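With one protein chain removed, the remaining protein chains of the complex are shown where they sit.
Entry: subunit A
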Amino acid sequence: MVEHGDIRVVRRGGSKINFRQPVITNDSRLLLCASGHSVKVFSTSTEECVHELRGHTDLVTGVVVKPSNHLQAYSCSLDGTIRLWDFTDGILIKTYDIGYSIYSIHTSAFHKGVVFTVTSTISDKKSESFQLVAVHLPQSGDQLVKAPELSAVISDVSSNPGAIVFGRGGEYIASANGLHLEVFFFKKQKTYRFFLKKDTKTGGKNTFMCVAAHPKDDCIATGHEDGKIRLWRNFNHQKEYTYSTLHWHSNAVSSMCFTPEGTNLLSGGVESVLVQWRYNDVSQRDFLPRLGAAITHIAVSPDGALSCTSHSDNKITIIQGIKVSAVLQGLVTGESVETDLMVDPRSKALVLNGKPGHLQFYSLKRDKLLYNLDIVQQEYIHELGLQQFKVVKVAFDASGNWMATVEERKQKDAEQELNLKLWAFDEQTQSFVLNTTVADPHESRITAMCFCQAAASQTTMLISASEDGHFKAWQLRRLAPDDGPSCLCDFVGAYRGLVPHCCCFSADGSLLAVSFQEVVTVWSPASWELLATLSQPPKAIRNLCFGRLSCSKYLLGTTDDHLLCCWNLLTCSLEWSTSMDISLLLGDPLTENIAAFCCHAGSTDLFVFKPSEPRPVFSLKAVCSGKVTHAVFAPREEMLESCEESSQWLNHSQLYFLTQCMDLMTFTTKAEEEKLMASSKQLLIDDSVAMTPFYLLLGKHRKGESGAAASGESAGRPPLPQGSGAVKELLRTPAHVLPSTSFLCSMFVKSLLVSVGDASEESKPAEEEMESEKEEEDSEGDMESSASRPERGSLARRSAEPAAPPLTKAQLRELRRVKKLDHSWLTGLLRS
């Protein structure tokens, strides 16, 4: 099989923003945080993502503001590079190549031209240890610089960046690992080590969790596993060191931070309470409780005005004083995603479990949480061992008008409780509204649920299969003519008392396949007769999937004994089968491609194939370690125009999957990346206003207005002086460098006169529109895809030939450009 070099696994959208400590800039307006393969710049006031600093090719493991220039920031990554960014403009300034994976980065003003990074020591893999390395960044004008000068400072450090801290202007560095604290003084080049016992007599665990250093005094605060905070002093003596103990946290202290003046110490842990200790009077403390989830990192802005806490539910809370002022919420991926990954057909948002009892709708395109939908509608009680209702299944119908959810509660002795809920989309509120609740739809756990995806069908049909040996078909019907539709059970099916495991509709909705352990049954939803049974493999079926478009005659299934089978539904026979340990089989709803995640030797391989072709379209080995159990094809809003054979399968939709450690990953091509890079680099903004989408929208609106005014009806009316660039320039320049007023006056008056030639007028709106091209393209692409889908589906049904667009790409592009240039042309075309 061929390895395709240009397709990579990346994190894009939905990545963790709580992975590393966020950084607040000097003016407290922006917040930088590592997020997947990029660094995100948020506005602290509007909560919007201002920039995404893209460039790293692996996980970003640290962000720090450059000490000598507070408008630039370093970021480091596992790809072995340190990058210097201008984060206000989102421009990559420099790339330093270190050559080793970097786990965290630390800087101090005391060390000019040197950054400290944590790298893994090149020892045997079993006992991975880390060391702190000083990297001398060479001064050169090149974009890409190799930094060869490395010198080890402390060996055997923790990979947790919170366990290393610079103290008092960078004169010493403290590192805690396991049960020892190490302090290295740069001036004296001397190291002091302090050890603690593993456990105290009273059962406290002494392991170091995090370190903070007082900015003015020689005092190091360390947080411990048993919730104690120790304040170390006199640590420039090996023996006469001393510490005092503060204890409030009942569980491990996960992060601590001193305020810039050193008057307060902030600490946080699992309790999700931010504790503020007075440095001079530790018996006084303030609390900020109910922050929602365990605190993982704490950061304070350099002016002390803001502090922020990262939380374990992928959230950053920005705190002003002791009040929460803003919340940045990322995609929540808990320990398990019981509902599979789903895509809401209407908003194209990713849908999965979020907060307990909720579904989250996450826009991958904008990388933003749209909203949380409360499914369970019960108060969640935070108590260990308490069984709560959990959302376990979600399904959407093709149009996105209906959503079905299943929630269950497992109780120890009593039977488990099940609820099937049907939600209708309400146009007015733009969200889902509960339509029907079916209490106990089945006697046992529901194993699978799916909607009939055929867009043409008049009724909406839902199939649910359960461990009680039945599958039920639910149909939406109007009971009374003036009532809205509600959900009713239409059919109960069973096969030899076996337990159904998977169910799947064919693309046109004419066939339903239900697997009963090792038997696959094919039903006709119209008449509910059993059309065929396919029972080739001797083991239970894991996954079922119908082929689409040209391959709609195929039904694919995977079995427990690592077999992938493909049945031909026309002949009801096995077309082909191959031996593969497939953990997940997934069909692209827009093409005939099928993605199979194949677990092999501890890592997962991906195969994308068409059921009709013997050769896989694409294969990638070792996509990630561990098993992939959740993945989804998300339709693209704008199609890619890649012609390479290996990356064509990514043109229509994007494949997202969750790794075992709950990271959302996707596949990207080189061309796509370059495009993204290009778009991020050319952005230039007015430096007085934070570049938020709101600003962009407003700014565009204003521009559009002026553009319309210029191109539209009244050519005789002069443009407003404010709009003129010359005037703007004039008003901005200091008065003492300007020429005399009399000289300027004539120019100014001249500028108010109507120009005769309309060449300039024509070019201006064109320019304006070029800028807004992207936005319009989006909406158009959206319209196009939604409009063309049913058509293409029918096309596929009619003929087996591949659904190639009737026009070539180049022609299409040409057409689009023409459309954009002149709208009147389009209207004329439409009228005629």
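Structure notes:
To be clear about the criterion, a contact is a pair of C-beta atoms (placed from the backbone, for glycine too) under 8 Å apart; a residue touches a chain by one contact, two chains touch by 3 or more; residues count from 1.
Keep in mind that, in the parts below, contacts and distances are computed from a predicted model.
Between the listed names "Regulator of G protein signaling 9 binding protein", "Cell division control protein 3", "TECT1 protein" or "UTP4 small subunit processome component", the UniProt record for the complex's undisplayed chain reads "UTP4 small subunit processome component". Considering the whole complex, the residue from A:114, A:282 or A:305 that touches the absent chain is A:282.
Contact with the chain that does not appear here is found for just one residue of A:233, A:445 or A:670, A:233.
Only one of A:140, A:242 or A:579 touches the absent chain when the whole complex is considered: A:242.
Mapped onto subunit A, the footprint of the missing chain covers residues 168, 171-172, 185, 216-219, 233-234, 236, 239-245, 250, 281-283.
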